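Note that one protein chain is taken out, while the other chains of the complex remain in position.
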Amino acid sequence: MLSEYLPIFILMIFALAFASVMVLSNRILGPKKPNPEKLSTYESGMEPIRTARDRFSVKFYLVAMLFIIFDIEIVFLYPWAVTFDKLGVLGYVEMFLFIFVLLVGYFYIIKKGALKWE
Amino acid sequence: MIPLSWYLFLSLILFTIGVLGVLIRRNAIVIFMCIELMLNSVNLALVGFSSYIGNEIGQMLVFFVLVVAAAEVSVGLAIIIAIFRNRLTVNIDEINLLKW
């Protein structure tokens, strides 16, 4: 059972090793000749005009919150999808009721304009 | 082989850290994180029981904890953001009035 997770474990170790080797070799091997132009935030891009530590718009929060609610809906859908052949018509009704309740909320927030990015 | 009680001790330690955090920290968002820690420790205990007994109900209950955790975080943070807009603070010692 647990040996099924061995590839994931190996992948994680490999990713960690690869990332640290890249960062470290850059630090050790790369030449360091800093000048003010190189040290600016976007070397060939636009000048940053304000601090990056500003408050975010609440729109980002709303999108993240909507994501989490429907994320949970998906998590509930998954065990249903695995077993729905055994559940018959009742299983359909149960899940459609569940989805319907959340769909009401979905239409409400669309009407409210919460998904508009203006 | 790890006995069940070790998982329970781990869950207990996580829960205690969460309680301690709620009691000593003054920042509302850190308090939210500590509540998440406590919910996680309860989930861990539930899954531990479920696996050792061989009954899937414990694992299923975790889903309902997840639903409550998500609802709590989304509404709670919305409230904190609304308070921050009015008071410019998230320190719960300064948010001690029901109305201002």
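Per-chain numbering from 1; labels A and B assigned in written order.
Here, a contact is a pair of C-beta atoms (placed from the backbone, for glycine too) under 8 Å apart; a residue touches a chain by one contact, two chains touch by 3 or more.
To be clear about the criterion, contacts and distances are computed from a predicted model.
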item: Listed names "ABC transporter permease", "Alpha-ketoacid dehydrogenase subunit beta", "DNA polymerase III subunit delta'" or "NADH-quinone oxidoreductase subunit J", matching UniProt entry of the absent chain; value: "NADH-quinone oxidoreductase subunit J"
item: Residues belonging to chain A that touch the chain removed from view; value: 1-2, 5, 53-56, 58, 60-62, 64-69, 71-73, 75-76, 78-84, 86-87, 90-91, 94-95, 97-99, 101-102, 104-105, 108-109, 112, 114
item: Chain not shown, touching residues in chain B; value: 1-10, 12-21, 23-27, 29-30, 32-34, 36-37, 40, 43-44, 47-48, 50-54, 56-57, 59-60, 62-64, 66-75, 77-82, 84-85, 88, 90-91, 93
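Here is the rule we use: only the chains that are shown with their structure count from here on.
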item: Whole-Å gap between the CA centroids of chain A and chain B; value: 21
item: Of all residues in chain B, those that touch chain A in their complex; value: 63, 66-67, 70, 73-74, 77-78, 81
item: Chain B-facing residues of chain A, complex; value: 58, 61, 65, 68-69, 71-72, 75-76
